[in-house]
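Shown here: the complex without one of its protein chains, the others still in place.
A and B label the chains in the order they appear, each numbered from 1.
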Amino acid sequence: MTDKTLLSVRDLNAWYDESHILHGVNLEVREGETVTILGRNGMGKTTTLRSIVGILRKRTGTISFDGTDLMNRPLHHTARVGIGFVPEERGIFSTLSVEENLMLPPVVSDTGMTVEEIYQLFPNLKERRNSQGTKLSGGEQQMLAMARMLRTGVKMLLLDEPTEGLAPVIVQRIGEVLQTLKARGMTILLVEQNFRFASKIADRFYVMDHGKVTDGFDLAELPAKMETLHEVLGV
Amino acid sequence: MTEISMTSETRNQTANRVQIALIIALLIALIFAPFVLYPVFLMKVLCFALFASAFNLLLGFTGLLSFGHAAFFGGAVYFTAHAVKEWGFSPEAGILLGVAGAAVMGLVIGFFAIRRQGIYFAMITLALSQMFFFFCLQAEFTKGEDGLQGVPRGHLLRFIDLNEPLNMYFFVLGVFVLGVFAVWRIVHSPFGMILRSIRENENRAISLGYSVNLYKLGAFVMSAALAGLAGGLKALVFQFATLTDVAWQMSGEVILMTLLGGIGTIFGPIFGAAFVVTVQNYLSTTGFPVTVLTGLIFIVCVLLFRRGIVGEFNASNLAVKLGLKSPK
């Protein structure tokens, strides 16, 4: 981990049609860091990720990544500057085979993993590379959704609820994969409901409440925060 | 600031009063118009205005885009013309037959079309009306490419001679007012409310327990029948029936009139029809190709002017001043 700030979000406001969802979100992620956004449902966690990526266009504030201002760039520039997004619904394409899904996102830098490395990390995907993408199990689809971003050489992954609806053994497997990525120096911003899972891999936490970041702390401060967290998150 | 302090009730009353005043003004204008303008031209406008109002019942108030309304309009032209000319029907009976024929056709075409939604609905209605076009091209009673010529106007209720231009005009005006009133009644009935809820959100209407398909079919048949009323009138006004009235271009024209005037407004189709017919009349004296202009108006409307004339007016400051619309 370095001290260099990779992603910086300042005073981010965002709207779905007429409804104002984010009310001035501030957050920062340093290079090589894994940060988790905690918060109950409907507090704006997913909206934050979608605004950073640029899927949600009705937004104000500043978002800069690696020194590049993202606010006025079209959606297809986000990946090119080095942000990979894995959405909550995973977004595996049914008209594409597993391998086509894997090869779909264009490579943006040469720091990405090779297909062979990816298949070593996810042997299941290699076995099933010719099946239809959506024929995979939920866990495999999540693996594929992560795997296809790893090939592209993005510097940072935004993961939206990667463990949602998955069996414990798969959740554990995803945890291992994320540890491997951390070891390779990947920067990760994670939205997660599964607090136990998040506490095992995150270096730092943000708490979101009603469209704002209300708290931020390091892993070391976690034990002292447990009580307030129970209240805020209802866990 | 007095406007803003008006309560919504007084605002509604003002709106109603202004609307009624406008309607009366329009009616007076229509009553005196034949003394200023050519009656045949005015009758053409009225026929198409009624046709467009019928079409708007479907597009504007139910949200279904039919690309095949020429079949009902042109079909009725043939039915009425044939009944009057070959069977010696009286004009009113001939028109009623045209309406009935158009309604039956609406039932058949609607039955197939409501099986799909959106653009498929448009394509299906277009294809089925094209099928009817080919039928008319080949059938005996339509006389193919020649069409039916010299359709007699006859005597309304046996004693009003419709060959008198003014008699004919006021007959057409009367039917037109009745037809537009029918559209207005349907739109403001409980049935019309359900149609609008289907337009807004079909799935919600289904989950509320409405048999959406039956309502759609009902609206389709009513719209077809009213289009038939316009077609029957046109047969008597122009005294001929040709393939032009059943061709797909005619379906396009009625869409244009409605779009241009304002989809989902009562008066929009009337203004749209008047505009289109006037422009066509004017262009026919120049060499400029009508279809090119029609197409251009389509493009401009879709890109820049989707609310249409009346829609834009209703959204304008003038409408606010007249109390037709509350300020935002």
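Methods note: contacts are C-beta pairs under 8 Å (C-beta built on N, C-alpha and C of every residue); 3 or more make two chains touch, one makes a residue touch a chain.
As a convention for this text, contacts and distances are computed from a predicted model.
Set against the options "Xanthine dehydrogenase family protein subunit M", "ABC transmembrane type-1 domain-containing protein", "Phosphoribosylformylglycinamidine synthase subunit PurS" or "Branched-chain amino acid ABC transporter permease", the UniProt name belonging to the omitted chain is "Branched-chain amino acid ABC transporter permease".
Of the listed positions A:Ser19, A:Asn41 or A:Ser94, the one in contact with the omitted chain in the full complex is A:Ser94.
Note on the undisplayed chain: of the listed residues A:Val29, A:Leu70, A:Val108 or A:Val232, the one touching it is A:Val108. The chain not shown here is touched by just one of B:Gly88, B:Gly118, B:Gly144 or B:Gly174, and that residue is B:Gly118. Taking the complete complex into account, residues 65, 112, 115-116, 118-120, 122-124, 126-128, 130-131, 134-135, 138, 248, 252, 255, 259, 289-299, 301-303, 306 of subunit B touch the chain not shown.
By the touch rule set out above, subunit A reaches the unshown chain at residues 53-55, 74-80, 85, 87, 91, 93-96, 100, 103-106, 108, 152.
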